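In what follows, a single structure is set out as structure tokens and then discussed.
Here the complex is missing a single protein chain, while all its other protein chains stay put.
By letter and in written order, the chains are A, B and C; residue numbering begins at 1 in each of them.
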Amino acid sequence: MTLQVGVIGLGVMGAEHLRLLREETAGAAVVAICDADAARARTLAAGADVFDDPFALIASDRVEAVVIASPDATHAGLALACLAAGKPALCEKPLALTAGEALQIVNAEAGVGRRLLQVGYMRRFDPAYCDMKRSTEDGLIGPPVLLHNTHRNAGAPDWFTGAMAITNSFVHEIDISRWLLGSEPVSAMVHAAPGRDPLLITLETERGELISTEVFMNACYGYHVHAQIVGRSGTVEMAQPAVMLTNSAMQHGHRYSENWVPRFRDAYRRQMGAWVRSVSTGVPVGASAWDGYVATTIAEQIVAALGGCGKVSLTLAPRPDFYR
Amino acid sequence: MTLQVGVIGLGVMGAEHLRLLREETAGAAVVAICDADAARARTLAAGADVFDDPFALIASDRVEAVVIASPDATHAGLALACLAAGKPALCEKPLALTAGEALQIVNAEAGVGRRLLQVGYMRRFDPAYCDMKRSTEDGLIGPPVLLHNTHRNAGAPDWFTGAMAITNSFVHEIDISRWLLGSEPVSAMVHAAPGRDPLLITLETERGELISTEVFMNACYGYHVHAQIVGRSGTVEMAQPAVMLTNSAMQHGHRYSENWVPRFRDAYRRQMGAWVRSVSTGVPVGASAWDGYVATTIAEQIVAALGGCGKVSLTLAPRPDFYR
Amino acid sequence: MTLQVGVIGLGVMGAEHLRLLREETAGAAVVAICDADAARARTLAAGADVFDDPFALIASDRVEAVVIASPDATHAGLALACLAAGKPALCEKPLALTAGEALQIVNAEAGVGRRLLQVGYMRRFDPAYCDMKRSTEDGLIGPPVLLHNTHRNAGAPDWFTGAMAITNSFVHEIDISRWLLGSEPVSAMVHAAPGRDPLLITLETERGELISTEVFMNACYGYHVHAQIVGRSGTVEMAQPAVMLTNSAMQHGHRYSENWVPRFRDAYRRQMGAWVRSVSTGVPVGASAWDGYVATTIAEQIVAALGGCGKVSLTLAPRPDFYR
Partner (left out) sequence: MTLQVGVIGLGVMGAEHLRLLREETAGAAVVAICDADAARARTLAAGADVFDDPFALIASDRVEAVVIASPDATHAGLALACLAAGKPALCEKPLALTAGEALQIVNAEAGVGRRLLQVGYMRRFDPAYCDMKRSTEDGLIGPPVLLHNTHRNAGAPDWFTGAMAITNSFVHEIDISRWLLGSEPVSAMVHAAPGRDPLLITLETERGELISTEVFMNACYGYHVHAQIVGRSGTVEMAQPAVMLTNSAMQHGHRYSENWVPRFRDAYRRQMGAWVRSVSTGVPVGASAWDGYVATTIAEQIVAALGGCGKVSLTLAPRPDFYR
């Protein structure tokens, strides 16, 4: 009854996944870990097998399911290996660096004929997003017409270019907007402030809904994600991310977190629990390989159009029946 | 020391201006009123002279200054008459129905050589907008890069077309955005939801700031205006418009007002007080005729481009030195 | 039609009253002023007569109504002089230093047979308190059972003793609680933190409602007044006192004011406008001399009981029919 999990990659996210599996997830045991830094892996082993080679970990008989949290460039290859081995995997976003690779994975999974991959778009498990989706589906705000997203990072390293703001950050809004609205973007338009930060990206969906997203990599004041769905008869939006308010030094308010880990800690935890249960029950949850492909290809198409000044039409490969 | 004011138009806004002059404004007396409905005018007279003809009111020796609150189509003619008579006027927005008329007024005022007209863009006197502007100018949030506006009406009559959403409602955002940022819009792009309501309008300014505005004429849930300025190191935004919170029937929260009158009551009051003082001191405040022209011409250019799908370049007539 | 007002006392509150009369109040003109600092008075004259002697100001033929904003110890004598002269007065709180003096004024006014005095308990004109009272009377929360008050000053001078926390600060809650609930306190109990600051004061009313008030003279973080009425089916309370929210330096929130003047600026303005109209119409508004007596005598009885550790019964003089 206990799922035997191998974890590949023990950086910030990988270590957090390891902790979640060990301390906050029912029905799972970490039996194998792997990291480029072998010493780090040994330190975190706590009885798990330590692998140098992630493909060996995937192949290990003890490993029933895999968490892929190694560098982005390795995701596609490892996901394909899991498919080949017939082992379920939770793969950190992005699924692949290019839409071509992502589509290859999609086709491979369709070939296997079983949903084995879940992509780690954890926001789908965030209580606020979940409440917003449920309330919208329950008709609380009427048919959605607009979605306002704000995605602000306190700061980004110098090598974080305008393109990465889209492929690394905005992909979250691509995924969560599709999930919230249940419809596909068909056009994109990017406005950029001086220095290409922030960006203001407007998507139109197949149903005519508008999705407006501010992506600000150096917002400076803190990590802050917000979303509001506007419907024909009302709106739902995230409350400020705080359980405690302070009065101090002439100020009332609360502190932001410095990055996404504390803000989405609960989403990561719930994602892990849902994945483990999903592997047991065979009922897929969360973002599929197809969803991973869509996020990556839309981001890629928007990046290709950066610097132009008009609207870009977005196209998707045909969706395999397998994902309907 | 008491300014003798004549009020033209006694509809919703005119009657409110009348009340403000009589009950909440220092240094003013209403000596003349005029309305198309003469009986209504007599009812509200309270000792003021009642005129059938607004031009006669303007010409009256007793009248030192004029409030123009009659239907939009009459604004330009009455404003020109005030200029001809050399009498200061507070003219409800819009200054004129067309940019051509508005420019004619601008030139007429420049010809008089004295600032006589104030256009009733009352949001410039709203405490929240004022705090946001002051804090931004004080450097609290660093250089502004983005301005998010939301302009939602509970509902609009059937004859309120998509064009009017721009010429009648969005003009407020044109004016307040220019005032908040102190820079001029140079391009516009409109995205429309099905039925052309809501609209999502993106302006770029001469300094590269982005202005994103949702204009929703039938938001249904209430009248709601919001704005947030995003700077390089922080943001300022309006708090929810409520002084009282309620717990009742499983809900925590507050009520919206049904239209702009209660929401901006304080702004209207402060505008009136500032106008009366400004007439006394000769120091102009609020939106000038030039500002009135700019709002009208930008709205006109955006309307002309509705239905296209690209970015529109915005142009302004040369600004007379008089307004610098 | 313009009320000719004399202002006695030009300290912080007196100067604010002067400004309100001149800049933000319809139907009033300041014709006379008086301050212990004659030079200061001359600086602020702006055409008004300057008096050395406040009683001479009251007696002046030009003065139709008086604002009393001189030091607390002078209030009673000046209020009696206004009554003797038959002139309406807006008297800053407290009406008198002792309940005995306050009762003498009550009796004098009853003798005159006309309501001439309004005591400056300005909270009765604060939009938040007004909304709370109106909503409660409209039945929004059912019958009130509890009132929670918080009264925090950023800091108090050293000579501000525990007794003054009651006679100077808590008197505001005595008055506003009576006004909000429409019933009289019949017992009081004081709990004190070390150093007698903060105090926690519990009143019971004749109808059994409980009034719990924290009075904190050195709350340090800012000036903060809050109130919540708890009814049998819901609650109403003040929203945070802010029209603008800020994101900056990892923090979301707003700033408090340093003292009561900015917090209650609007209440002071509305009080002044209401008083001027009230003098014209002859219909009294705001706190009467009787209300001023009640606040003072209850404060006095609570101070007398400080240091005891039980409940104190509160008693009032018989209310003259005149005030019913």
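Operating definition for what follows: a contact is a pair of C-beta atoms (placed from the backbone, for glycine too) under 8 Å apart; a residue touches a chain by one contact, two chains touch by 3 or more.
All values reported here derive from a predicted model rather than from experimental measurement.
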Among the options C:Arg19, C:Arg265 or C:Lys311, which residue touches the chain absent from this view? C:Lys311
Contact partner of the left-out chain, one of C:Leu200, C:Ala249, C:Val285 or C:Ala317: C:Leu200
Sole touch to the unshown chain from B:Gln4, B:Thr74, B:Ser233 or B:Asn247: residue B:Asn247
Quick one: which of A:Ala39, A:Ala73 or A:Met244 touches the chain that's been left out? A:Met244
Write down which of C:Ala15, C:Ala108 or C:Val145 is the residue touching the left-out chain. C:Val145
Positions on chain A where the hidden chain makes contact: 1-2, 21-26, 28, 127-128, 131-132, 135, 140-141, 233-240, 242-249, 254, 266, 273, 277
Chain B positions in touch with the non-displayed chain are 154, 221-222, 224, 240, 242, 245, 247-256, 258
Chain C residues touching the chain left out here are 142, 145-146, 148, 189, 191, 193-194, 198, 200, 202, 204, 207-210, 212, 214, 216, 218-221, 230, 232-235, 309-311
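Following the convention adopted for this analysis, only the chains that are shown with their structure count from here on.
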Most distant chain from chain C by Cα centroid: A
With chain centres taken as the means of their Cα atoms, state the distance from chain B to chain C in Å. 37
So which bits of chain C are touching at least two other chains? 240, 242, 245, 247-249, 254
